[in-house]
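Excluded from the complex is one protein chain; the other protein chains are retained at their positions.
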Amino acid sequence: MTRKLWGGRFTKKTDPLVERFTSSIGVDYRLARYDVQGSMAHAKMLGRCGIVSLAESHRLVGGLTRILRSIERGAWKPDPQAEDIHTQIQATLEKLAGPVARKLQTARSRNDQVALDLRLYCRDAATALATAIRSVQRALVKLAATYRGVVIPGYTHLQRAQPILLAHQLLAYVEMLERDVERLQDARKRIDVLPLGAAALAGTSLPIDRSYVARLLKFPRIAQNSIDAVSDRDFVLELSSVMAGLGVHLSRLAEDFILWTTEEFGILSLDDAFATGSSLMPQKKNPDVLELIRGQAGFVIGQLVGCLGMLKGLPLSYNRDLQWDKRFLFSTVDASRDALAVLERLLRHVRVETSRLPRLLESDALCATDLVEYLVTRGVAFADAHALIGKVVASAQRHGKRLRDLSLDELRRWSSRFDGAALAVLDPRRSVEGKRSFGSTNPRLVAQALNRWKNRLRP
Amino acid sequence: MTRKLWGGRFTKKTDPLVERFTSSIGVDYRLARYDVQGSMAHAKMLGRCGIVSLAESHRLVGGLTRILRSIERGAWKPDPQAEDIHTQIQATLEKLAGPVARKLQTARSRNDQVALDLRLYCRDAATALATAIRSVQRALVKLAATYRGVVIPGYTHLQRAQPILLAHQLLAYVEMLERDVERLQDARKRIDVLPLGAAALAGTSLPIDRSYVARLLKFPRIAQNSIDAVSDRDFVLELSSVMAGLGVHLSRLAEDFILWTTEEFGILSLDDAFATGSSLMPQKKNPDVLELIRGQAGFVIGQLVGCLGMLKGLPLSYNRDLQWDKRFLFSTVDASRDALAVLERLLRHVRVETSRLPRLLESDALCATDLVEYLVTRGVAFADAHALIGKVVASAQRHGKRLRDLSLDELRRWSSRFDGAALAVLDPRRSVEGKRSFGSTNPRLVAQALNRWKNRLRP
Amino acid sequence: MTRKLWGGRFTKKTDPLVERFTSSIGVDYRLARYDVQGSMAHAKMLGRCGIVSLAESHRLVGGLTRILRSIERGAWKPDPQAEDIHTQIQATLEKLAGPVARKLQTARSRNDQVALDLRLYCRDAATALATAIRSVQRALVKLAATYRGVVIPGYTHLQRAQPILLAHQLLAYVEMLERDVERLQDARKRIDVLPLGAAALAGTSLPIDRSYVARLLKFPRIAQNSIDAVSDRDFVLELSSVMAGLGVHLSRLAEDFILWTTEEFGILSLDDAFATGSSLMPQKKNPDVLELIRGQAGFVIGQLVGCLGMLKGLPLSYNRDLQWDKRFLFSTVDASRDALAVLERLLRHVRVETSRLPRLLESDALCATDLVEYLVTRGVAFADAHALIGKVVASAQRHGKRLRDLSLDELRRWSSRFDGAALAVLDPRRSVEGKRSFGSTNPRLVAQALNRWKNRLRP
Partner (left out) sequence: MTRKLWGGRFTKKTDPLVERFTSSIGVDYRLARYDVQGSMAHAKMLGRCGIVSLAESHRLVGGLTRILRSIERGAWKPDPQAEDIHTQIQATLEKLAGPVARKLQTARSRNDQVALDLRLYCRDAATALATAIRSVQRALVKLAATYRGVVIPGYTHLQRAQPILLAHQLLAYVEMLERDVERLQDARKRIDVLPLGAAALAGTSLPIDRSYVARLLKFPRIAQNSIDAVSDRDFVLELSSVMAGLGVHLSRLAEDFILWTTEEFGILSLDDAFATGSSLMPQKKNPDVLELIRGQAGFVIGQLVGCLGMLKGLPLSYNRDLQWDKRFLFSTVDASRDALAVLERLLRHVRVETSRLPRLLESDALCATDLVEYLVTRGVAFADAHALIGKVVASAQRHGKRLRDLSLDELRRWSSRFDGAALAVLDPRRSVEGKRSFGSTNPRLVAQALNRWKNRLRP
């Protein structure tokens, strides 16, 4: 068994069940590379500050470099016997670098060390998530551009509301995801803070140089308070919050796409390579990928709750409860990245069922709002126009007619303000073209938005 | 790659990323034994009902028995290439039993099959959890019996409130855990319902016999509605709710024990084998196990939320979102069982620091309430007695005295009802002995409770 | 300001902001009736046990009776100046009954008192919830009976799967809700436990009779441990868990109904009295009630999390954090009851769009599974039949045909097992009638289930 980093004062061996219960190696092996990077910076600093000799510092860095290479080429495996990743790396280093390894932990505690590792991990995770989101945004923009002229019903309350461009709705998801990217960037400000040098909680009496370590590890900020530095997991919480929001976004997109691929809506179809079948019903083609993404929102919300619940009521400073943070964090990052990756590919293979869309646009009073605004431009107060058209719709329904089946004469029975232009208003394509406000579904404005996004998302 | 259970209508191969994303084998391999047990019952029924021949049924059962044995002796490994556990078992069975294996899925869908597997798993998990809770209860009773005479302060608002027997508080945890056992038993009623025979969602046109399968698998109830049968995950939710409550209980016990092992409270000490040290501070002895148990409450709450969030707003009947249920469930069951196991051992090695306790009992007005009740028995209205003793306490504090430092004369300056017996009331041991109400901390009543629990918990 | 129940030892007045912050009267006024009922039982017991005289006991009960009547006729208002409901009732009683009121609190603390009040409230709430659920079940059964012959597509993955009776799906909700009723009944066992007599946490030295109080208040069980009695909120957690499950059920039903009332599905329409319009789009008819019910699942999950999070890591015994429990509990009970009440009325006014349903049943291979089972009855192994029909479906789709457009000749090109009966199998009504398994959508079995439920739900 790997020697512990503590134990001098203990007279009994740890209970094997306790070993297993408190071991974190199964979870934190992915911190190995960050742990080594942090140790390399720490070792360089120890040498520079004369806490160890330069020769010792070189030997430590040399040994750590070999471990890092081993990790990077996948040759390094977690040792289930080790208490944690720090312990295992320490043991390896003792083998590679000899007794000097026993100086590496000088002026450092696992408390500030694991905080550093976790921050380095979060930094990479935030970057990777932003990159993955960008790919999904690009796929959405591509899909929107491919079908840029396609008109579908826009829905409120899941009832057909007004004609919109499909591209317009696809860009709505792009906007949603952009907020996630923004929040990731903001979170970076609070991730990129160096905790090392806080030691256990009080700092150290040895002449360390935290600024130098910060420069080596590219941290623009240094934790100002050693107690806070070892007990703070806000950066984990914040990243988890962003991923919870992202998960909700993906669940909304998934819900729309699941609806759109139903026989009833029939707006989209998935490529066979992105659907699955049934073990009983041979005709089925199921959007399992989208369902798993929708369900994943539950997962990421739950992990955020886990992290919040774990932190609630914890006294300062470090407590072992914090070990749970890694489990919440890693599983959420993995799930989020996987979902983004598969979604991006799925989006690249979606087909819009253009031939089936007219059916959705013809069947009801989809353009009634345009008729209201038509009356407004003819001087009718909005509320009166709204009430009037409401009655026209109801009357038409009672007579089994659609709004657009009404003749001009019939319309004029309701108001003399109607003229020949009124009927034209009821065409879905005319409806979207008639929109003028910034941000609306007007095709020219949507084309501009598409271009804006294409430029912005250029890798 | 293992052949899929579907695919006839598909003209393209599934995208590899989709394969990986939708694969559940990494999680559901632990359902293997239940899947096989369910299939054995199903195969027997198919034979008995003439849907396959008796010879075919025997062959199926024979092949499945071999798979079960392989699982039970740990020789069966999940195949990362398989879509799910059902697919892998089917493939294995085809190798072992030949073409007849292709009849096993008759009158069955993965929808009802996985519901069955999960219920069989939950049944075992509920039993295992109850057993593990019982062990912790026994350890608590043992500890209480060992230290049955020990008086400590009882706390409200974490302020010393009244003297109690330590054993009395330990039995409070036993009561809490008993409710978890009760709830597990109640949950069993809704776990032990046979879903098989619901097929995909509508039932089957083949002449199956669900009652026979229920008898074979020892299910007292049969799901009454096939649509409900495949979309219901209430039994997972309920088990998760019970475990969330259990997790909260354990976190409260852990919090108390963490407090009690501080230098400041000094009521308990952990065995070295159940504590851990510090990588920086050589004198530290930390209650990591208890902290991990406390933090685990966050985890189990989060998993429950995950399950609730996943189910929220799902249309009937089966949706792939449900695949997440296994992840929530398994991780919670594992964490709960581990925590109970390690806690039981920890409790068996706890030492009560009896020599340090007097300090906690002497320093303040711990028996003030007894003095109030003393006055009540001498005819003072409770509210008046309460106000009076409040003033006595405040006055004593102002004069730097403890309540029990007051002489009878001093007391009588406050009320003539005080007599010689008053001073005796202020002894902590007398206080607990003076309690008379059922359920109180009176030593005789606590001894009775200990006996009741010993009998009840006899394995 | 109402006099506090404590304060003797305090030399300063409470800060007004603290008064407001710690006051619970805005939330717990609804406990008033239970508080008085509990006090009446307590006062009777005090007299019976000789702790107060019988005359005093009568006077206390008399005063409390007057307060109870005032509460019941709505004349009693919470006093925003009072710290809590107990304090206000105490003050009122002092006015009504004179000095004897100062004896009511004898052998009692607010800790056991509020636990009692809350249990009495939960008991009523559980009953009221069960009653409200029963009403929704009845409305579902009524709706199912009204449209008992109607066939719709059953969905898995929101893709049309197999023909089912609408009544069968409506009964699936009835089954779901029945589990909530069962869980409420089970929760009652842990609600109906008398905490009174635990006093602050240690019991009392006065000769109280808890069994007598339990009988008066109809509690079958008495809390066995005084420390547990004042710190236990499991009954709140359990009731909240049941309501979270109920909320999820209602959200699933709401989701289905929202889908079914879309123009695209067109299975149901809401009565105008149960829908709302748009301030802009005059043609809209929105299922707001159902959407609010769906969204409410988020709320009830959140309140459960609040309660779990509040309890996590709390040391024994009573802590003021527990005051939050009432807020979680009351708001969840209110929301749940409101949702059930409005849903029941909505269900009684839903109309099934029978004339629009054929469209949903004709358009695809809805009965493909029946064709698979047809082949199974003709001796084809299930897996082979499944693969074969999968290919038939795919081929038909490629040729722009529906399954039922195929002629017998065309079918026989795929397998010689097809005969004249094959084509008949593809009729949706034949499909549901052909089901034979217990719990299936077979009309005869569904009719039996309807009768079972009618009898069971008879008020």
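For clarity, chains are labelled A, B and C in written order, and residue numbers in each chain start from 1.
Just so we're on the same page, a contact is a pair of C-beta atoms (placed from the backbone, for glycine too) under 8 Å apart; a residue touches a chain by one contact, two chains touch by 3 or more.
Keep in mind it's a predicted model, so treat the numbers as computed, not measured.
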item: Residue touching the undisplayed chain, where the options are B:Ile71, B:Ile389, B:Ala422 or B:Leu450; value: B:Ile389
item: Given A:Ala41, A:Ala82, A:Ala97 or A:Met176, the one touching the chain that is not displayed; value: A:Met176
item: Of C:Ser39, C:Gln296 or C:Ser336, the one touching the omitted chain in the full complex; value: C:Gln296
item: Hidden partner chain, touching residue among A:Leu216, A:Ala394 or A:Ala447; value: A:Ala394
item: Contacting the left-out chain in the complete assembly, out of C:Arg327, C:Arg356, C:Arg402 or C:Arg417; value: C:Arg327
item: Touch residues of subunit C, complete complex, unshown partner; value: 4-15, 17-18, 20-22, 86, 105, 108-111, 199-200, 271-289, 291-292, 294-299, 301-312, 319-324, 327-328, 338-339, 341-342, 345-346, 349
item: Subunit A residues that touch the omitted chain in the full complex; value: 5-11, 51, 99-107, 111, 154-158, 161-164, 168-169, 171-172, 174-176, 179, 182-183, 186, 189-190, 197-208, 210-211, 222-232, 234, 237-238, 241, 244-245, 247-248, 251-252, 254-256, 259, 294, 297-298, 301, 304-305, 308-309, 311-320, 369-370, 373, 376-377, 381-384, 386-391, 393-394, 397, 431-432, 434-442, 449
item: Residues from subunit B at the interface with the omitted partner, ascending; value: 156-162, 258-259, 261-265, 277-288, 291, 305, 308-309, 312-314, 360, 363-366, 368-369, 372, 386-387, 389-390, 392-393, 403
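We adopt the following convention: only the chains that are shown with their structure count from here on.
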item: Of all other chains, the one whose Cα centre sits farthest from subunit C; value: A
item: Approximate Å spacing (C-alpha centroids) for the pair subunit B, subunit C; value: 23
item: Inter-chain centre distance, subunit A versus subunit B - centres from mean C-alpha coordinates, in Å; value: 33
item: Per-residue multi-chain contacts in subunit C, two or more chains; value: 156-158, 161-162, 259, 305, 308-309, 312-314, 369, 386-387, 389-390, 393
